[in-house]
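Can you read through this structure? Questions will come right after.
Note that one protein chain of the assembly has been removed; the remaining protein chains are unaltered in position.
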Amino acid sequence: MNLDWLDAFLIFGAFKVVEIMGLGLLVHLQLGLTRVANFGVVGFWGVGLYAFGVAYLKVDWPFGDLYQFLVCAAIATIVAAAAGLVVGWLISDLDDDGTLVGTLGFATIVVILATTQQGLTGGALGLGGLGFPYDFGRVKTHEFTWLLITTAVVVLIFAYAWRVHRTPHGRLLIAVGANEALARSLGKSATAARLRMMTVTSGAMGLLGAMHGVMVRSLEINSLDVSVTLAALAALILGGTARVFGAVVGVLLTVALFDIVIQFYIPIPDGWNTQALPVAREAVFGAAIVLMLIFRPQGLLGQMRRPALMRRLHGDW
Amino acid sequence: MVTGEDLRPQILVSDVTKSFSGRVVVDVDELVLGDVPVEGLLGPNGAGKTTLMRLIMHSIPLDGGTVTLSRPGERDVLLSATRTSQMAGLGVVKSTQVITDFEHLTILDSALLAVTEARYERPFAAAADRTVRKRHEDEIRHWLDYFGFDDPLAVALSGGDKKLLDIVRCLLLQPAVLLLDEPTAGLSEDHTERVKAAVRQLASRGTSVVIVEHDLEVIWDLCDEVIFMAEGKVLLKDNPATIRANPTVVESYLGAGSA
Partner (left out) sequence: MQALQIRRRVPVWAVSVAIGVVVVVLAALFDFWATTFVVGATENAPLVLAAFGFALLYRLTGLLNVAYAETITLGAYFAVWMNNSWGLGFYVVLVPAGLLAGVLSVVTYLAIFRYAKGRRVGNLEMIVISFGLSIFLQHALQFVFGYRRRAFDIPPPNTIEVFGVGVSLFRLLALASVAALTTIVYQFIQRTSYGLQIRALASNEGLAQASGVRPLRVTILIWFVAGLCGGLAGVFYGAGASVESFLGIDELLLILLVVLVGGIWGLLGVVVVGMATGVALTGITLEYGNSLYAELVLVVAFLGVLKFRGRRLTDASKV
């Protein structure tokens, strides 16, 4: 594959876009449908990243690269899903304030463990040695292939979210999010519904973390930063929390704008890239959340359009 | 199916107490609900009718006492140790006094939500929405048509529609014991009559119905027995005619000239 036309940094920019899109879609299921505000997205993603890295590097697997990746990615998914289950249980009957503290607290616990368990994670220094589960020769080809594979995973996540809207599961999540007490009185276990949703979405976040680990090929404590949570939340809120396409549109207008368009196609003074631009990016994301929620809380795409969807599904009623 | 008169599902309330910030709201020694098909719960504001119903549903915790469900041919269940979300599965269903609905969900959504079995609601359940619809289409269609919902694919907008939808949801759950908290408040005359007819039909098929209602015509019309509550206590339990003539009830609630 001749990839000379492609800038290596552009691959990373695109990877970030795809990754945040995946996280945004999962936050859509949590916040948009079930009204669970997860301020610790980075924790679930990070626990996947670190579980993957530790399993990959610290266990002597008796099989080749591909199977090693698959097994370790499965471990990452399971660990993150279990974390989602535990955190979901923790916040299951607390109010929004408790949810904030529970999810934020979980993310902090992940960072602390990643920092202190140096023997496993390399602590603050980090740990190198992760690799791609294939070998074609050139690094750029590897990275580009990985971008494509990750894109496929995110497309699957999108398809899942799209389908959730069309199944009884999605209806239950919307009902629990909109009126938990009423859902309970109809015989629905709101707690079980939320736990299942948290387990599935957190597991997928963990898988994205593992995918990230392969791409950057190392564990770095700095990557467990609130900016992951921020990007996913800001993009989703900008696009529209209640719409499947909300995260897609939102990420294109936020992460893609900053990490691809401005970085590569707008002439900016030297030195800005390393300091001013990343800081400005976060400030703009934060401001976007505030302004959107005050002036257009439903996001650019607008409210959930349940009647239209129901007409498509049950038009012959 | 339930046959004889004495084989109805019953709810036994014993020694149940509840107070809010020091004020006793419910204090019921012994009360059996469901020995006749339709019972009315009557009493002045603050008598504890709604709170008693919430206590039965266990949507608020009891300070003391027990609530037991007994169904013919099945084991008794201690409702006061059961979660609200398990009540519907046991056949205990309650309509809500305040107008309430699921934001964003359409009328058909609400109906489908009520009838969907838990196994279809899991994250990776393979069945599509239409599978669920096929299984329950007849009953949903029946009740939606009965109450005159022309466009079930829209969101319920008016308070009356939301109130009716709440009752539809309850009916679709095929309750053994149905608690109705002011079911006809704010409804048109036609709709009130329809609700009454639906309640009669349900009761004739073995459901025990308990109604709290301020529209006394509904109570006198429907109920086989009336329970009079005041200040959290059950004062009287008798047939409607007797209650209507009782001096205490007339004085404290009905007012002179209403009989």
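Miscellaneous remarks
Read from first to last, the chains carry the letters A and B; within each, the first residue is number 1.
Note that a residue touches a chain if its C-beta (ideal position, glycine included) is under 8 Å from a C-beta of that chain, and two chains touch if they have at least 3 such contacts.
This structure is a prediction, so every number in the text was calculated from the model and none was measured.
Considering the full assembly, A:L104 is the residue among A:V71, A:L104, A:A192 or A:L309 that touches the omitted chain. Residue A:A234 is the one among A:M21, A:A234 or A:A247 that touches the chain missing from this view.
In the complete assembly, the contact with the undisplayed chain comes from A:L182, out of A:L182, A:A204, A:V228 or A:M310.
Of the residues in subunit A, those that touch the hidden partner chain are 35, 37, 39, 90, 93-98, 100-102, 104-105, 108-109, 112-113, 115-116, 180-182, 184-185, 226, 230, 233-234, 237, 275-276, 279-280, 282-283, 285-290, 293-294, 297.
Going forward, only the chains that are shown with their structure count from here on.
Centre-to-centre separation between subunit A and subunit B, using Cα means, comes to 44 Å. Against subunit A, in their complex, subunit B makes its touches with residues 57, 59, 83-89, 93-94, 96, 100-106, 108-109, 112-114, 116, 118, 120-125, 127-130, 132-133, 152-155, 169, 173. Note for the complex: subunit A touches subunit B at residues 164, 166-169, 171-172, 174-175, 178-179, 181-191, 193, 196-197, 200, 242, 303-304, 306-307, 310-311, 313-315, 317.
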